[in-house]
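All protein chains but one are shown at their positions in the complex.
Entry: subunit A
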Amino acid sequence: MEQFQAVRVNGAILPSQTDQNVILIGKVTETGPEYSTLQASDGAPIRVKMSAGNAYNSAYVEVVGHVYPDEAGGLYVDEFISRDLGDNFNLENYNEVVEMANGRFAHLFRDVPAAAAAAGPQQ
């Protein structure tokens, strides 16, 4: 089976995933026909280029996409697909998962280079 891994990101972790696939859960703060803005679980605004014809139907959404640099020197997520997560999603709790999934417990979530795993990822 193809191994599709996408790192769960917040605003702070996003830059480390430039040119990678990510999963972003956030609160929809702006939505347009082409671009929207999500407030990530650490509060940072992240721009999403929505897939053609897509629309968000809930306050919180999950976006699976690819991180690209934009012309202004920032980053945006080019969306493959999105999932509506309803109107009652606790971003603060989820942010703890994001931090742990990129910190001490990264090896449960994605392939970690052997050297990094041996050294024990620091938080």
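The rule is simple: contacts are C-beta pairs under 8 Å (C-beta built on N, C-alpha and C of every residue); 3 or more make two chains touch, one makes a residue touch a chain; residues count from 1.
We adopt the following convention: contacts and distances are computed from a predicted model.
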Q) Any idea which of "Replication protein A 32 kDa subunit", "Histone acetyltransferase ESA1", "Aladin" or "Metaxin-2" UniProt assigns to the chain that's been left out? A) "Replication protein A 32 kDa subunit"
Q: Would you write out the residues of subunit A that touch the absent chain, in ascending order?
A: 1-8, 23, 25, 60, 62, 64, 81, 83, 85-86, 88-90, 92-94, 96-97, 99-101, 103-105, 107-111, 117-123
